[in-house]
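To start, I am sharing the structure in question, which I have written as structure tokens.
What follows is part of the complex, with its chains left where they were.
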Amino acid sequence: MSVYEKLEALNIRLPEVTQPVAAFVPFLRSGNLLFVSGHIAKTEGKPWVGQLGRELSTEQGKAAARAVAIDLLGTLHGALGDLEKVRRILKLMVLVNSDPSFTEQHLVANGASEFLVEVLGDKGKHARAAFGVAQIPFGSCVEIDLVAEVE
Amino acid sequence: MSVYEKLEALNIRLPEVTQPVAAFVPFLRSGNLLFVSGHIAKTEGKPWVGQLGRELSTEQGKAAARAVAIDLLGTLHGALGDLEKVRRILKLMVLVNSDPSFTEQHLVANGASEFLVEVLGDKGKHARAAFGVAQIPFGSCVEIDLVAEVE
């Protein structure tokens, strides 16, 4: 199955490239490296607001991280025209809006990591750093940026 | 106008390379990539102390982010000898020292992003991640690192 067939089987429709709300660009390519800007979690087109360990559960955070990964794929598709041109996802930085008492950032981040492997297979296996931050723009619960190797 | 003419028109004098206060180097080059260490916001040569959402306003944070971007340009100049050798700013990581109630990290970060585009033009357009952190060395309000593509 191609990446697109897998997405269809999962009933996922990729969004357009997520346009930054500020003075920067959604992605930038340098040689075979594609740098993708931090994408915040959204639900129904608006920031998915909340802090883990306070308003949101680990499961909700995981769902939010998965939603961000879908948006990141949308941006990759927009950047490359074809997701088959992704050679590998190299690195994810997963920021979890965390109350200081919350220590399951790795489980939240799995929402994105597992989705990328599910859809991209071995190409989706990436290095990662996940940690808890004090806040995220618009109060969103998760933000993720990535570096990919592309054709 | 050259980058230096633009800086002069803005009445900006680039500082020397910002020397780390710890056991690391201000920048490192690998092929066409230049990795620049995190630079903290300073005012009058001392850490620009304060937390957004507590002691500092969004406007003050934005000014601090702009000040960091000037220091980053100073380091790029020192690294390359000539800012015209910057092909593109690829990626900024903007850390905003944030009270958990503060959610305008993107506006603070614009202080750096807008300045880079103002001075470097299209070469200054970058991918970015901006988020709120619990603290920054010396209590500084903003810290930024970057990756640039260079000649």
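Letters A and B mark the chains in the order given here, with residues in each chain numbered from 1 onward.
Here is the rule we use: a residue touches a chain if its C-beta (ideal position, glycine included) is under 8 Å from a C-beta of that chain, and two chains touch if they have at least 3 such contacts.
Not measured: the values here are computed from a predicted model.
K.L.:
Of how many identical copies is the complete assembly built, when 2 are given in place?
P.N.:
Here the complete homo-oligomer in the file comprises 3 chains.
We adopt the following convention: only the chains that are shown with their structure count from here on.
K.L.:
Taking each chain's centre as the mean position of its Cα atoms, how many Å separate chain A from chain B?
P.N.:
Taking the mean C-alpha position of each chain, the two centres sit 25 Å apart.
K.L.:
For chain A, which residues are in contact with chain B within the complex?
P.N.:
That would be residues 20-28, 30-31, 35-38, 51, 93, 95, 99-100, 133-139, 143, 145 of chain A.
K.L.:
In the complex formed with chain A, which residues of chain B make contact?
P.N.:
Interface residues on the chain B side: 32-33, 88, 90-92, 98-107, 109-110, 113-114, 117, 125-134, 147, 149.
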